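The block that comes next holds subunit A.
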Amino acid sequence: MSDVLLSARALARHYPVRLPGGLLGRPATLKAVDGVDFDLARGEVLGLVGESGCGKSTTAKLVLGHVPPSSGEVRFDGAPVPTDRRADWRRLRRRMQMIYQDPLGALDRRLPIVAQIGEPFDIHCPDMPRPERRERAAALMASVGLRPDQAGSYPHELSGGQRQRVVIARALALDPELLVCDEPVSALDVSIQAQVLNLMSDLRDRTGFAALFISHDLKVVRQMADRVVVMYLGRIVEEGLPDQVFHAPLHPYTQALVSAAPTPHRRARNRIVLPGDPPNPVDVPSGCPFHPRCPAAVARCRSEVPSLVRDAGRAVACHLAQSAGGDLSPAPRALKAKVA
Partner candidate 1 sequence: DDRPEITVAVQDIVTSGALDVMRERSNVGARVFFSIFESLIDFERQELDLPQKPMLATEWRQVDDLTVELTLREGVVFHNGDTLDADDVVFTFSPERFGMLPEQMAAQEDGKQLFTSNVSGVQGKVPPPEVAAIYKRSWPLLERVEKVDDMTVRFVTTQPDPTLIGRISRYGSEIYSQQGYAAAESWLAHAQKPIGTGPYKVVRFEDDTILELEAHDEYWGGTPPIKKLTFLVVPEVASRVNGLLSGEYDFITDVPPDQIDLIEREAGFHVVGGPITNHRLMVFDKNNGAMQDPLVRRAITHAIPREAIVDALWGGRTRVPAGLQWEYYGDMFIDGWEVPEYNPELAKDLLAEAGYDGEPIQMRVLNNYYTNQVSTAQISAESLRQIGLNIDFQMKENWQQITDPSDGKRAIRDWSNSAPFPDPVASIVNQHCQNGGQQQTGEWTNEEFNENCLILERSMDQDARKAAFARMLEIIEREDPGYTVLHQNAIFYGKRQDIEWEWSGLQSMDFRTENFRIKGMQ
Partner candidate 2 sequence: MTTPLMQLRGLTVDFDTGPRFVRALHGIDMEIRRGETLGVVGESGCGKSITWLAALGLLGGARVSGQVLFDGDDLLGMGPRALSKVRGGRVALIFQDPASALNPVQRVGRQIGEALALHRGLRGDAARTEARRLLDRVGMSNAAQRLNEYPHELSGGMNQRVMIAMALAGEPDLLIADEPTTALDATIQAQILDLLGNLQRETGMALALISHDLGVIADMADRVAVMYAGRVIEEAPAADLFATPGHPYTRGLLAALPDLDGPRARLAAIPGSVPAPNGLPPGCAFARRCAHVDGVCETAPPTLRVLPDAPARHVACARMDALWCGQNSVAAAPQTRERANA
């Protein structure tokens, strides 16, 4: 992909925290995001998957300049993203927007939705005449499939899917180039999810925005993304086209994740049950962060941090998946793996 809209380089975000332990609670560092590299081309949708706490939302915040990175940088259209929330930052909102998981929470319940959809104009285009603003808001509503008679409704009067449409309409008001969607359909029911996903695809076809699409639901990501990044403990462990990643996962973690994804169309599957608890980002294991839960781990995994190796659009950070020749091949589904 040629035209890079967004690029993250060695992006890291660490939080100082205090360990449990009563009176003796030691200070420690929580590495929410720890050295992430990716590029996002114009018009491309990059899916970000991973378990809770692996740093997906933090990555999104870094991309949007909500929090400053501890190290590394994010460039948007060649220029670093400001993080100070001053005028520069505010101006950049015209070009990058966000869609939230909980549409009700993201809407002001005391304003009719049309006012909220038109708000970006009020903020960024104070010179635009009032009628035009109203007209544009109406057009936006129509484009996300809201009826004109719903203009005066308040968020609580709408269904979840309709609310998410409002949020989407508002985010698209100023024709942003980048949309960051943090679990945009997780709060929606299955039947509604499909409506929203379809709407987003349609809008994308129409306006051509690029998106960072975050979800823990692999099926949804596969539906939406052009490329997928899998994160584990603040790092990227695998990257590739959706079908590559989901059909032939290289990393043992991705393998487990894919096998555990519940889908009614694939009954009687082999579920890889990983042992152990979800990872704790304060206490990242040495070597490969995944090794304590890895069914295929070998001695090397315990000591040596695997680097993300790229090859022909795919990338993986696993010693076992990187064969000597440099080609990438799936990590062996180890003998230890408990297959249900």
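Candidate selection criterion: all candidates are chains of the complex that A comes from, given by their letters.
Basically, a contact is a pair of C-beta atoms (placed from the backbone, for glycine too) under 8 Å apart; a residue touches a chain by one contact, two chains touch by 3 or more; residues count from 1.
Please read these numbers as outputs of a predicted model, since none were measured by experiment.
> Pick the candidate touching subunit A in this complex: 1 or 2?
The answer is candidate 2.
> Where on subunit A is candidate 2 touching in the complex?
Answer in residue numbers: 20, 51-52, 159-162, 189-195, 197-198, 201, 216, 218-220, 222-223, 242-243, 246-247, 256-267, 269, 271-274, 277-278, 293, 340.
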